[in-house]
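Only one protein chain is missing from this complex, and each of the others stays in its spot.
Showing chain A:
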Amino acid sequence: IGFDVSEDLSLPPRQQSFLVDPAGQDLVREFLTQYFAIFDSESRQALLEAYHENASLSMASNYLSNDSRNSPNNRLTSYISNSRNIMRVTDREQRRRYLRTGRLQVVSFLSDLPKTTHDLMGFAVDLIVFTPAMIVLTMNGIYKETNTAGNPTRSFHRTFVIVPNTSGGFCVINDMLYVTNTTKEQEEKAFASGSVEPTPAAPAPGPAPGAVPGVAP
């Protein structure tokens, strides 16, 4: 004979996106589509216009714990060497140095990251602040490294603080990026919408080499 203590301990179902204000939906979609079209192109220089002149960016990276996969594909060396994980980077001077400030420093840092194709359709996007002065949105998703042997997929979490710019558009003033390995489950569902398949393995009709990769609307 047992006790009647059963409770429903399941987690609430997850949603792909949250909008604090539905009025922000088009702006967010447009901004991210344009931003990642440039980010995933041959050159990230054009992102200069997407950043505020006093923008800050930091990136932190870590391995998944409990991950026994040890192939070269899983190595995050190019990220970890620049990671501002303040649990490890404890010196003030170093913490300041790992924070990139100013549009030029930010874009030069981004330009040195591996070339990518993001799975835009698979993004989880949360718009958490939407006011005339400031927009804050977070993204969770995966991308593929396109110039790295084996085209590894990575998982990321990223927050943009966006402000209006002088020309009637918008720019990022804070950018915080976290990069880690994809889980098995994420890999199985990667690019599942089929709309942003970057691997050149199958000769599917796509953009010409050198052109901006097609980013789903």
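Here is the rule we go by: contacts are C-beta pairs under 8 Å (C-beta built on N, C-alpha and C of every residue); 3 or more make two chains touch, one makes a residue touch a chain; residues count from 1.
Rule of thumb we're sticking to: contacts and distances are computed from a predicted model.
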Listed names "Electron transfer flavoprotein subunit beta", "DOG1 domain-containing protein", "NTF2-related export protein" or "NADH-ubiquinone oxidoreductase chain 4", matching UniProt entry of the absent chain: "NTF2-related export protein"
Chain not shown: contacting residue from A:27, A:48, A:113 or A:136: A:136
Residue touching the undisplayed chain, where the options are A:41, A:56 or A:117: A:56
Sites on chain A contacted by the missing partner chain, in the whole complex: 9-18, 20, 54, 56, 58-62, 64-66, 83-87, 92, 95-96, 99, 101, 121-124, 126, 128-129, 133-134, 136, 138, 140-141, 155, 157, 159, 161, 163, 173-174, 176, 178, 180, 183, 185-186, 188-190, 192-193
